[in-house]
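The other protein chains are all here in position, but one chain of the complex has been omitted.
And now, subunit A:
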Amino acid sequence: MALSTARPRTAATGPPPTTRARGPRLALALIRTGPLLMLVAVVVTASALSPVFFTTRNLGNVLAQTAVIAILAMAQLLVIITRGIDLSVGSTVALAAVVGALTYEAVPSATLVVLAMLGTGLAVGTVNGVALVWGRLPHPFIVTLATLSVAHGLALWLAGGQPHRGMPDVVQLIGGTSIGWLPYSTLLVAALALLVLLLTTRLVWGRWIYAVGGNPDGARRAAIPVNGVLISVYVLSGLAAGIAAIITAGRLNAGSPTFGELAELDAIAAVVIGGASFLGGRGSVANALVGALMIGVIRNAMNLLNVDAFIQPIVIGVVILIAVELDVIRGALERRFQVMRAVAA
């Protein structure tokens, strides 16, 4: 057949593609590890500027302070991979913590308190997913903006605007204590990270979330249960908020309607710094964790260096811009790389 002679690389077209594309390939490899490189740079800088930064004690602090962002970021990642967004997680943390505290006041059972917090998260997540899919609401931004408001209001109303002190020992253990310098919450984050890694890379469900984010119509035509997949990511995001509530409430030995304020934005920022695409279909757990750590490290370093607290959000904002710009450059390089290969082939 005519094509069979045309397809293999014709000998006359010069060097094989690998030598020609080495420059961009190197740049690409470098940028692909971008978020991790940025994190290393930030850690090195922080260590150089502050003698306290790179001590086990302080690193334990950083990890403890990052646990909540990390958990919310991993869940937010799942949502963002499907082209969605979950703005309600911060308020859900507050609501779950308040419900937990009130439960503890009524019945001093650790199991019940933990279940109450997880259940509250699950409930909000389910409302988000179901309202989005079955209510056919136009965009998850709107659905979760509404539940953000509702959960926030509910938390204030239930708590009477006051923090409620007291949490069971188990909750305090998870949120507020360490083995040596290693916080329990970090172990929890690590375990959840492994779980999410398994979900996203090894299970059929993981394929589905990337497929739904990459091409929702195509996913429907491929008989992927798109609605179920969408509901599931919001349910998991709600559950993550419940877990984050346990850690926050445990650390502060209380449940307060002010918990988790703007935590949704931290989570989204972490995911974006980690190179996930808002257009859906791209992002990894490892990079989301790196993004969360980056935010934690920068905040911690600025505290150590006595940087004005008002400056901190400015720095985080600039970091987001740099990270996303790097990602834009990565995309452009990948396209150029592909064109070079096509030309060479």
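Going forward, a residue touches a chain if its C-beta (ideal position, glycine included) is under 8 Å from a C-beta of that chain, and two chains touch if they have at least 3 such contacts; residues count from 1.
We take it that contacts and distances are computed from a predicted model.
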item	value
Omitted chain, identified by the protein name its UniProt record gives, among "Phosphoribosylformylglycinamidine synthase subunit PurQ", "Oxidase", "Hydrogenase formation protein HypD" or "ABC transporter ATP-binding protein"	"ABC transporter ATP-binding protein"
Absent-chain contact - pick from A:A211, A:L289, A:M302 or A:V319	A:A211
Among A:I179, A:L203, A:L262 or A:L305, the residue in touch with the chain that has been omitted	A:L203
Residue ranges of subunit A at the interface with the undisplayed chain	1-4, 7-8, 17, 202-208, 210-211, 213-215, 217-219, 221-225, 228-229, 232, 280-282, 334-335, 338, 341-342, 345
